[in-house]
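Below: one structure, written as structure tokens.
Every protein chain of the complex appears in place save one, which is left out.
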Amino acid sequence: MDVKVNILRYNPETDRKGHWEEYILEADPDERILDLLHKVKWFDDGSLAFRRSCAHGVCGSDAMVVNGENMLACQVLVKEVSTPIKIEPIRGLPVVKDLVVNMDSFFDSYKKVMPYLVNDTEPGERERLQSPEDRDRFEDTTKCILCAACTTSCPVFWTADTYVGPAAIVNAHRFVFDSRDNASKQRLEILKDVDGAFRCRTAFNCTSACPRGIQVTKAIEDVKRQTLTIN
Amino acid sequence: MAYQDIVSTGSVYKGRTGMWLYLFHRITGVALFGYLLLHIISTALILAGPEIYEGAEAIYKNFYFRIGEVGLMAAVLAHAINGLRIIAVDLWSKGSDYQKALNISAMIVFIAIFVPTTYKMIDSYFELCLEKSSAGTTIVDCMIRPLPDWKTK
Amino acid sequence: MKVIKHSFDGVIVGAGGAGLRAAIEAAPHMKLAVITKLYPTRSHTGAAQGGMSAALANVEEDNWNWHAFDTVKGSDYLADQPAVDILCKEAIDSVVELEHWGLPFSRLENGKIAQRRFGGHTVKEGEAPAFRACYAADRTGHMILQTLYQKCVSMGVTFFDEFQVLDIKIDDGVCKGVIAYEIATGNIHIFEARAVTFATGGFGKIYKVSSNAHSLTGDGPGILYQKGIPLEDMEFYQFHPTGIYRLGILLSEAARGEGGILRNKDGERFMERYAPSIKDLAPRDMVSRAIATEISEGNGAGPNNDFVYLDLTHLGAETIKQKLPDITDFVRTYVKIEPINEPIPVQPTAHYAMGGIPTDVNARVLSDATGTVLPGVYSAGESACVSVHGANRLGTNSLLDIVVFGKRAGQSMVDYVSSTKPMALSENAAEDLTNKIENLMDKDHNLEFSVPRIREELQDTMEENAKIFRTEESLEKQTEILTDLRDRYQNVTISDKGKVFNTELLEAIELEYLLDMSDTTVASALHRKESRGAHSRVDHVERDDKNWLKHSFAFKNDASVKLEYKDVELGNYEPKERKY
Partner (left out) sequence: MKSVKRTDWGRRTPPIGGTNFELYAWFFMRISGLFLVLLAAGHMFIMHVFNDTLNLDYEFVAARWDTPYWRTFDWLLLTLSILHGTNGLRIVMHDNIANKTFRQLALYGLYFTSTAFFILGTYVLVAFVREV
């Protein structure tokens, strides 16, 4: 079948402004949106820029706005979206070229929340023990692939890019609720800042956008309540 | 603004209910604050005595302001109910699990109060208007001109 | 073209599991940079699902010697046994270390790390399937990658994200640094460094149906091969039995470890015929061959009889949800099937390169078949060939490989850097590369010689002629095709002439690596006149230990490939017939 695809193009070397470009592609309903982008790049316009790697939703490279919503291009099939398919870069981060945005500030926010296990006690020769229940407590947030679909779907982040964003809070949650970690207090101290967790206004866009099905807002709420209890 | 102007698309992000409720809560909140300031001023006129206070109040006594009042009621109601929903999500550990149910309940509660209240407010306006007007006044008259002589009981 | 110079003691190319593990080891002791063409967390280590083996004995009695036995047997006796011993012995500490760094393993009721069964892993040298694979649901690789990256963040390791290394500088047999292309700007960066580790991962993209990422194009091996370094054991490429039909997306062996069963079109559990004792949990080469045989005998399912079924329906919704959440999601997303109720169509998918850059057990790169060390150059992970996987890797041993030998690469860098002095790299070190790029940019675009055309043809023909079963004829045919593709590649053109995010340019350069990988694979396969592990010659079905218990070393020789051989290092286990 023929599919109409509109892509928001922007090349900093030649364009002053972004513009929509239309492509008519021969596609199979079972193909991924990513396959369509490849078709454009490989057989139509080689200069189209987008990130991708794994092509099955585990590396987090290709978050983009498809028909007005954030998703991974490799995780959605042509038959699941309405045509014409509109593809734009994710919002709130500076566009580098076409569908590629500058992710530096996104990763900086992530790094700010101490996204690593801190435990100064001598662990001994063998593994630290952790009950399956304790392990389950943070299972959901370990799934994050740092794709930025959540953060760039957040209406607060669009207008205030200093907000650490849901992805960073999810990654703080991952450690705050890990029974082996000793630094949750410090992480919560960081997140109670103006640009921290209390900036979230429960818009839930992040939860709908997360391609890993993480209950992002729930994690943020857990963090907010935890901050309340330690103060 | 963070989102680069050069590629601003004019297209709208298709958020779900939560995003629109967030926007709505913000707009009603700001509007209510604005109204609060006006309300403080008009109430403060009471210190200047009955004439002036009632003179100012008289401005409000027409159908257009009644529609505005319904809007105000809707804003307070919506902001309050949605505020309670937000509080549930924030302070109740299971709140975010029931997000969809809470959204729907909030909307149902809103409509359940909004509809009869609106009816009461409109209905009571016409009732009072017709009661105070001379015979032969129609509903349309009540709509297009101020309430006559509202001080006479 | 703007050229920017940096000076470091050591550089690690690649931020997958192997690169990050090396960085953790090396970073505290030197000025270190990690250069990666993807953001570190996008590396394909994150796609690994099933688990990593270590004889922790958390579930049942186990012992690293049994692990070593299984690995050697699984390798069809081609692995170097001293290296295997290191792998299996250091496995235990490596897993514990990852746990201490925060890796959220799934747990047993008593709080210890959970372990599951996996293909080819047995207790008491073949008695019964062993619970040896430590796992975190079916996201083990994701958790390893995240944990190692988190550790690097906590240590403040310097990363150059989205910088693609395109050249290495070796003067008089000594490493001096690498040249990288900054994807976002098109600038060229010269990295002065005495010690360079390549951890660039695999090259599954030489095949059409593959579980590998688009980015896995064999850059590390390609760069070194073009400098005259040989590639070892390239004929051994692993096909994983259960890729999603047509897409190649992997459904982990853990699915069978948890009790999943392969069935042909009649619903028969055909593995009972091929491996009576461990059935569906036989090593991958055997299962893939069994599937290919079923299909070629007309027992495949579907209108074209070209797939078999992976049946999980009897496992129960709870097991599936707890232990295999991701792969069942893949099936739901891409095939629109509910694995709890329906069997899944699968076919073998190109998965893992046993071969690669030859190294010793300290991850030092060897420049010939006699074991000469190339000073300052290291490799670990899928890009390297130690060789611990021999002719066929056992599932879960690669995640082990990346941490065990990643760490050793880091240590070797530290030793080397502390015993040598900084070396300068001249300003014009990037000339070769800038010329190459300018050359590509200057040519007018011609669709006939576009990257996707050549690459598509390469992948299609490799799939056809050099996949699971090979013959003299198919390989010779492929050699000719490759020569032709190589000729066309000489004229390759691109349409994007820009500097910013010109991924078309990079795809063009990567295509050359893919051609190198294919050349060496086909040449090595053509010469090895026996069947061993993943390399099955229809015209030489027997394993021939007398003549072929050897590693192949493929050298670049102008346009062709030159082969040399090196004896396998044996140890405790004498080559025996491989039966399961």
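Note that the chains take the letters A, B and C in the order they are written out, and that residue 1 is the start of every chain.
Here is the rule we go by: a residue touches a chain if its C-beta (ideal position, glycine included) is under 8 Å from a C-beta of that chain, and two chains touch if they have at least 3 such contacts.
Keep in mind it's a predicted model, so treat the numbers as computed, not measured.
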| item | value |
| --- | --- |
| Identified contact with the non-displayed chain, of A:R9, A:K41, A:K97 or A:K112 | A:K112 |
| Where the unshown chain meets subunit A, residue by residue | 112, 114, 116-120, 122-123, 156, 159-160, 183, 186, 189-194, 196, 198-199, 224, 227-228, 231 |
| Residue ranges of subunit B at the interface with the undisplayed chain | 1-2, 26, 29-30, 32-33, 36-37, 40-41, 43-44, 46-47, 49-50, 53-54, 57, 60-61, 69, 72-73, 76-77, 80, 83-84, 86-87, 90-91, 117, 120-121, 124-125, 128, 147, 150-151 |
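Everything below uses one rule, namely that only the chains that are shown with their structure count from here on.
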| item | value |
| --- | --- |
| Whole-Å gap between the CA centroids of subunit A and subunit C | 27 |
| Subunit B and subunit C, separation of their C-alpha mean positions in angstrom | 64 |
| Residue numbers of subunit C (touch at least two other chains) | none |
| Shared interface positions of subunit A, touching two or more other chains | none |
| Subunit B to subunit A touching residues, read off their complex | 1-4, 6-9, 11-19, 21-23, 25-26, 86, 89-91, 93, 95-97, 99 |
| Of subunit A, residues touching subunit C in the complex | 11-14, 30, 32, 41-43, 45-47, 49, 51-61, 75, 77, 96-98, 100, 102-103, 107, 111, 114-119, 123, 125-132, 135, 138-139, 142-146, 175, 178, 180-181, 213 |
| Touching residues (chain side subunit A, partner subunit B) in the complex | 8, 10, 15-18, 20, 65, 67-69, 86, 88-89, 91-95, 153, 155, 157-161, 201-205, 207-208, 215, 217-218, 221-222, 224-225 |
